[in-house]
Each structure stands twice: as structure tokens, then as C-alpha cells.
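The block underneath contains the structure these notes are about, expressed in C-alpha cells.
Rather than the whole complex, this shows some of its chains in their spots.
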């Protein structure tokens, strides 16, 4: 039995590299068959808002996130409070091929896991 | 118990680098073992052989190296994060045609699979922010 | 008159709040990088009534709709803003 893993994605894209390097770590876990579940919380919910970063010469993190379901990462949560505080509706925060779930109580989700990776 | 430490902080930039070292010592002093220390994000700068702090500031590199020697620690630097930020082994420097290598002795470059494995297999994982 | 530049999300850090506490009448504010999240209509902090600018490259990158009373600018206009103001104060991390 290996550990269950939650990836906690807390940072907005582009301002720092936490979001990008978090995604890379999640994909690496999935490639090793250690498929994490993913919680977008705090400014991390902005990662799921459609983006167009050409003018700042970055790759679209939003587009790269769409790869998650293809790698078997299908349990994806969004903190409801975080989305609401930022004026975002669930319909604006979507991943193709994944059933993104709104979460009211992040604390009780977190404690279900053995390990939590923070990004 | 087996601990894995994930270090995001660069020395002489964020305190997390020093905190991780102190925590590692406390883990070992408590009789537990360290499965791996994984340096990610800016934390990869902990593996730079060129960092030269002033005499009156702590030298984290030498302390990590001493700990590595005395406890055969696995000090893994994420290769992708390190390439971007300019910490290279001899073989990486050759492969990428860069003019020099600067990965410190005692540290190993490896992929994110090492983080996945450590997360899956160690009893506890503690992250040290940047 | 001072030009204040804020690059931090208003949800994640105190930079914008700290800036507004040191804002004087007639100063200008420029939101860049993650600071553009404060330029949305329902942002958590109330911005000054005049002279609030938003770097459009950063807003576009993040998919942010800029509130109508703010002024989106490009990099060249940013340079002009710097010429027009002194000192220039950055609020970051």
C-alpha cells in the first residue's frame, strides 16, 4: 500500500512559478501511478480561469492543466469559498474531461490523505 | 519513521532553507530516518557549490554536506527546476553545452519521479516554504 | 506626485493594502503582474477614484476583465507614467 496524495494548489499562475512547478509535480506523480487528487484553493482557483499569456511570453498554464484528466488525474476539487471570494462561478473554472467538484469544507478533505504536497 | 523533506526555499533568500536543515537534524536526533530531502523550486539553490556566504553568516551547504556524509542522506535536486535556474552537474553541463558545472558534492540531480516515490513511500512528508 | 506600483494579488499579500495606506491625494496607482487581480469589478479592496492604471498584458495573461473605471495601459504608456511622476514606489512580496 502506498500513500494517498493530495496536491494543494494555492498560487495564482505566472506571478510565481509555484503553479507551473506544481502541475509538473502532479503529472510526475501520475506518471509513476501515484495519482494525486488535486485541490485548487485560495489564489490557486485562478489557475482554472481561461488565460492568454502570449503578451508576457509565457506558456498557457490553463491549457497545460487540461492534460490532467489524460494523465488519470480526475478527482479535482475547487474550494467554494475561494471561488466565491474572487467572484468566480464554477462555470468559469473548468477542465475538459474532468468532473471538477466544488468543495465546501476543505479541512475534512485534507485529512483524508496520507500526504499533502503544497504548491 | 521515515521522513521526506521538500525544500522550496533558497539559502540567503528565504528562512525555509535553514529551517529545513534544523528540522532534518532534529529528525535524526530523534532516532527517525530521512528517506529523502527533495529540493524543488528555488530550493534547488541549496545544491549550488558556488554559494559563498560571508564568514559571519551560516554556511548551509557545508552543513548539508556534513549531514549527508554522516547519515548517508539522499539529497536530491530536481533536475528540471535546476536546469531552469542554472544548477548543473558536470554531465548536464556537457549535455547542455554550458560553460561550467556547479552542483555541490553530496547532491544528486534527478527527476520529479523521485518526489513522487518519496511521497508515496515515506511515512511523513514535510514541506519548507520559500 | 508618486506613482505606486503593486505586483501582488490582493488576496494573497498585503502589498496593495499597504500601498493604499500610504497613498496621497493626486498619486497614481499601477497594477501589474498578480496585482491585476485587484482590477476586477468585485475586488476585495476599494481603489482610488482617479489615476488607477492596469498593465493590460498581465490582465490578459490571467483572463481578468478590468473594471470600467480603470485605465488599461501598455508598456510604453507605463514608461510615460514614470516620466510624469516622481518618486516611483514599488510594493512587492
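Here are some notes:
Note that the chains are named A, B and C in the order they appear, and that numbering of residues resets to 1 at the start of each chain.
Following the convention adopted for this analysis, a residue touches a chain if its C-beta (ideal position, glycine included) is under 8 Å from a C-beta of that chain, and two chains touch if they have at least 3 such contacts.
Computed from a predicted model, the values in this text were never measured in an experiment.
Stoichiometry of the full complex in this file, given in the displayed chain labels: A x2, B x2, C x2.
Quick note on the criterion: only the chains that are shown with their structure count from here on.
Contacts between chains trace an open chain of neighbours here, each touching only the next in line.
Centre to centre, using the average C-alpha position, subunit A and subunit C are separated by 27 Å. Annotation: 25 Å between the Cα-based centres of subunit A and subunit B. Computed centre separation for the pair subunit B/subunit C is 37 angstrom, with centres defined by C-alpha atoms. Within subunit A, no positions touching two or more other chains are listed.
The touching residues of subunit A, when paired with subunit B in their complex, are 2-3, 5, 17-18, 21, 24-25, 28-29, 31-32, 34, 115-118. Within the complex formed with subunit A, the residues of subunit B that make contact are 6, 40-41, 80-81, 111-113, 115-117, 119-122, 124-125, 127, 129. Subunit A makes touch with subunit C in their complex at residues 11-15, 42-43, 46, 49-56, 58, 62, 85-87.
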